[in-house]
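The structure is given below, and queries will be raised subsequently.
Every protein chain of the complex appears in place save one, which is left out.
Let's look at subunit A:
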Amino acid sequence: MALLELERISAQYPGAADPVLADINLSLGPQQLLVALGPSGSGKTSLLNLIAGFVAPSAGRITLDGVPVQGPSAERGVVFQDDALLPWQDVLANVAFGLELAGVAREPRERKAREMLALVDLADFAARRVWQLSGGQKQRVGLARALAADPRVLLMDEPFGALDAFTREQMQELLLQVWQRTAKPVFLITHDIEEAVFLATDLVLLAPNPGQIVERLQLDFGQRYAAGESARAIKSDPRFIETREHVLARVFSQRSAAPRQGYA
């Protein structure tokens, strides 16, 4: 049974002639790691902002547990591309921030925050200042912060896009571990094809003008990693490479088919 449901969603910026998203149908179930992959301009960030409640759709319905989504809420945790942490707080307070807002007392909220920091391998960093962390560490704090508020679904907005290639690989593996351990449904957007194929249980490919879903794939590479296979072995598996090339070809065929002015 789907937890998060998007029915015939369209979105349009005020004043813009063309919609950014047209007629999107999506659902996210309990065991899923849904990845939306697409080139820039395909509306994937808009899609995430709609689900998070930062913007409202111009048509269609988004429901979580059958309840229409209205505005942002702690039910839908978000991890941002830029960490969006609070630099005047230490790492622990940042992770506990959602619980502080919910009025949880200091002792239990800090216990929970430490638990989440341990989950993202940052147990020793509780007292650090945010600006003393590396990019990858900040993203892990962002992930721990979103998880500490115990959301129903986790939304990730190109979370590893600003990281270097080595850190990105580590973070992908960490995400799979966390996803498996917390059993949170995840909706992640990215423009990194390999990342999408590796992480997704369900992959949707978005094409621009207007943003629409052009392909849906069910994949199991993430589960294979969770089952104990090494990330390198999976990524060099011929089936992985084949899938990646297939998706890549789909992206490019969409690009050449679409009108030229779309790629500014």
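The rule is simple: a residue touches a chain if its C-beta (ideal position, glycine included) is under 8 Å from a C-beta of that chain, and two chains touch if they have at least 3 such contacts; residues count from 1.
The rule we apply is simple: contacts and distances are computed from a predicted model.
Chain not shown in the complex: UniProt lists it as "Taurine ABC transporter permease TauC", one of "Monovalent cation/H+ antiporter subunit D", "Nitrogenase iron-molybdenum cofactor biosynthesis protein NifN", "Cytochrome bc1 complex cytochrome c subunit" or "Taurine ABC transporter permease TauC".
In the complete assembly, the contact with the undisplayed chain comes from A:Ala52, out of A:Ile9, A:Ala52, A:Leu119 or A:Ala200. Considering the full assembly, A:Val78 is the residue among A:Val78, A:Leu122, A:Leu175 or A:Leu188 that touches the omitted chain. Summarising the interface, subunit A meets the missing chain with residues 52-54, 71-74, 76-78, 80-88, 97-98, 100-102, 129-131, 138, 142, 145-146, 149, 155.
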